[in-house]
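The other protein chains are all here in position, but one chain of the complex has been omitted.
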Amino acid sequence: MEWLSIEEWNAVALSLRVSLWATFAALPLGLLTAYALARWEFPGRQILNGLVHLPLILPPVVTGYLLLLTFGIRGPVGSLLHEMGITLAFRWTGAALAAAIMGFPLMVRAMRLSIEAVDPKLEQAAATLGASRFWVFVTITLPLILPGILAGSILAFAKAMGEFGATITFVSNIPGQTQTLPSAIYAFLQVPGGESSALRLVIISVIVAMGALVLSEILARRMAKRVGQG
Amino acid sequence: MEWLSIEEWNAVALSLRVSLWATFAALPLGLLTAYALARWEFPGRQILNGLVHLPLILPPVVTGYLLLLTFGIRGPVGSLLHEMGITLAFRWTGAALAAAIMGFPLMVRAMRLSIEAVDPKLEQAAATLGASRFWVFVTITLPLILPGILAGSILAFAKAMGEFGATITFVSNIPGQTQTLPSAIYAFLQVPGGESSALRLVIISVIVAMGALVLSEILARRMAKRVGQG
Amino acid sequence: EQITVFAAASLKTALDEVSAVFKETTDHDVTLSYAGSAALARQISFGAPADVFLSANSTWMTYLEDQGAIVADSRFDLLGNQLVLISHAPSPAQDWTDLDLSQRLGDGFLAMGLVQSVPAGIYGKEALETLGQWQSVATQVAQTDNVRAALALVALGEAPLGIVYATDAQADERVHVVAPFPEDTHQPIKYPAAQISETQAATDFLTFLKSAEASALFQAHGFEVLGE
Amino acid sequence: MSLSVAITHRLGDTDFDLSFDAPDGLTVLFGRSGSGKTTVTNAVAGLVTPDSGRIAVQDRVLFDSALRVNLPVHKRRLGYVFQEARLFPNMSVAQNLTYGSRFAPPNPQAPKRDMIIEMLGLGALLTRAPGDLSGGEKQRVAIGRALLAGPELLLADEPLAALDEPRKAEILPYFETLRDELKLPILYVSHSAVEVARLATTVVAMENGKVARTGTATDVLSDPSFTPTGVRAAGAILEATVAAHHTDGLTELDAAGIPLFLPKLDKPTGARVRLRIAAQDVILSRSRPEGLSALNVLPGTIEEIRAGGGPGAILSLSTPAGRVLARITQRSVSALDLSVGTTCHAVVKTVSVAPADIGGA
Partner (left out) sequence: MSLSVAITHRLGDTDFDLSFDAPDGLTVLFGRSGSGKTTVTNAVAGLVTPDSGRIAVQDRVLFDSALRVNLPVHKRRLGYVFQEARLFPNMSVAQNLTYGSRFAPPNPQAPKRDMIIEMLGLGALLTRAPGDLSGGEKQRVAIGRALLAGPELLLADEPLAALDEPRKAEILPYFETLRDELKLPILYVSHSAVEVARLATTVVAMENGKVARTGTATDVLSDPSFTPTGVRAAGAILEATVAAHHTDGLTELDAAGIPLFLPKLDKPTGARVRLRIAAQDVILSRSRPEGLSALNVLPGTIEEIRAGGGPGAILSLSTPAGRVLARITQRSVSALDLSVGTTCHAVVKTVSVAPADIGGA
């Protein structure tokens, strides 16, 4: 398309990649955390719950700064990962990490709500039929909470598409590596007359995210139909 | 306390006020929207759904900019409201509006999930006993979705406590009027040596939000015990 | 009288002190709102209740001036600043004639503001172009949304080198100035001020900014005071 | 015409097309699992909107597709005992019980809370949460909740299936009271021949979304050719008058001149009662039997002999008290040389007319 420069296209592609990775990578941990918070009693439950919500409570810049301190090349975790050949700082992977962390509370809350809505009587029934905890989860709980997982994922994805503060603070803005759509939009808004360019990118971002949203709705409907009322 | 200046205390108080107002003011509309999305079929359902998610998808700066365009003193809605004696721009009410809008998607999603989990068979039973739609909602649906309402509110509150980008763009950073905790933290981070002051504010913000979180968990537990499994 | 001053966030420390003195010496009360210059300028153009605007660059002040949003002829350049190359590792000061930025950088990153929108980034890129060093490092520039973030990257050692204002470099002992940029390598760095409302207090405040007392405070924080 | 239903509806693979008019009283929907009983009940309640048709109770039209009338559920003034209890999990048992009363217009006829709690044995459960009840307890609460709504139409979908015999025996008379004294129209789903015989004014037998047969309980149950839920359901219904109460605890009835003895009935002398005599509880004898413990003997003439596929046969006997059915073996039919026109005696043990099978007529 002519009305987007190559650099802008790159930002679109990168934002999609970052958001998708952030969402999918956060999924397993998000699900585990949601399950633990919904179903398990353990010391430190409240602390875990608080920790999960932290990125929501803190201004994004602060989150970004904390990420930099922790996962930067000199940070305690970052340096370890670096030795293992994984670099997050100034890479798109770091942007994905920031997006994942910012979306994490949204993802976990949605999943947790749907786990809490599952009738334990169905899980018991599965156990009497020989399903171990693991299989009960895979065959009963998981299918029943799919709408919640979907809702959580779409929230996280949307958040990832819009995340700016934490990302630019943590991985800054390197075209092709970490210049996501929101960074590009922000840059345009910083100069007088940049509004129309920003608008173009905003429209793209909205189209992409809305597409994902509508898709998720259709999926959720289909699931709901299948799951119905037992 | 000595280690916080009056201005900082003001920021804490203001953030609380803004967040609480944002949460409570958004509640009725959030509930209505969630209910409509969960239960009603109407043209434009997908569009409403998209609109609700918009603040999540857009970089906060853009949301703030759009708010400024719409609700500013010169904006189409803002000027109307202004004539009616309601000014949002550069007032704490505007900050509350920004926070409410940013937290709206989180609130609606959580409520919607819990509405979708209510067994319509119970609502039918209530209807056969003479309860009109309204009373069914008040006596059956509402109590059953209280955990979801609580979850949605706490998400929105936490988000409001951390909201920065849209707020500072829309209503600026005026101490006592619109300088919320995140804005104050931002300002500190913009100057050399401001980190320690910022840290103090971050700690306060975390304490407040965590307190709200723990409280909501306790409430939710109590509700869950009452509601149990029918 | 009560006035509201919209000021670029990077002026916070210095301006807090200056306005404290102003409040003491006059019976005016000052409210300061710090944010990015772009946000403030837009808000003013949308009718924000600001009496005075201090911008971190000329473009946004010009934007307002073109809209007729400032009091005619009240605009003046208050402060100047200098752009410097800083490093995380202590290193002796160097001169640009024998400094190969690309080589010093190795595979590290050069932290600076957004090169198309954040003033320090714009100036920095311009300077490097003048010095003929932009091309060799262009792909290694880590751009941040404000200059303080660039400073933080160098201070934490995440980026070995960065380009910031002298005022920032001076305030953080974790960074070392490698080389100041010659003034003729970029547009002059100016912090313009202007009156938005035609109140007496606003006029008084602008006048006070130019006073010797204020100048001393600005200079103490490393700013260059631009006389009229 | 108390309850009148005429609807067509499609649900999954089942095509519903049925109409029945039932007079005042209790109408039993009868039929095999999946025949559509719950669906019809839901249509009357307004929970299922039929594709077309008309539903009216007394002179109130609940639904009429032609007139575009479709009264909302909450305005139909129902009590509905669902097949699954559907208690409100956010309320205590006591709150569940009184839920309907706040919406009902004041009604002095409505059953009293304490009476219902007593009858259903819920006294000890009032503060419980529904999740802490046993299956039968839930169902009792559901019954109480529907009754206490003071309905003008009662729907009950197998309300007693989860209950034990003594509890059933306690509740059944109450449904009779509702039917006879409060004149409440009742639509009642049941698989149980005992309940049908005892309660039904009208029986609507369903099969695969259609009405297989309607009629009075007497008609449908005494028809030897119609035994949709098994041979045990066949039986006749007789009407009789209470003649005397004897000191040995027996009540003597007068069925068109024939004395019948039953365990003490709680009805005044002169009251009309309805008895069910299951076909399988009747023994036939050519001569008037002597020296038997059975006290009730009805002389009659054989009207019809229907041999089934198996070794049994159902004989229809015309007696002064009305038609009596007897199910005996074909071997006995030939051994006793029975044929249409033969006179013989139907022997019924006193106690085989069990308490649950007696209802006010």
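Going by the order they are written in, the chains are A, B, C and D; count residues from 1 in each one.
By definition in this document, contacts are C-beta pairs under 8 Å (C-beta built on N, C-alpha and C of every residue); 3 or more make two chains touch, one makes a residue touch a chain.
This structure is a prediction, so every number in the text was calculated from the model and none was measured.
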Omitted chain's touching partners, listed by label: A, D
Selected from A:L29, A:V77, A:A125 or A:I207 as touching the chain missing from the view: A:A125
Contact with the hidden chain (one of D:F63, D:F103 or D:F261): D:F261
Subunit D, residues in touch with the chain not shown (by the definition above): 12-13, 31-34, 36-39, 83-84, 124, 128, 132-137, 140, 157-158, 161-167, 169, 191, 193, 229-230, 232-233, 246, 248-250, 261, 263-264, 280-281, 283-287, 289, 291-295, 310-312, 326-333, 335-336, 347, 349-352, 354
Residues of subunit A (touch criterion as defined above) contacting the omitted chain: 121-122, 124-133, 135-136, 139-140, 143-144, 226-230
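Heads up, the rule we're going with is that only the chains that are shown with their structure count from here on.
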Chain nearest the global centroid, as defined over all protein CA atoms shown: B
Length of the line joining the C-alpha centres of subunit B and subunit C, rounded to whole Å: 35
Touching two or more other chains - residues of subunit A: 65, 186, 189
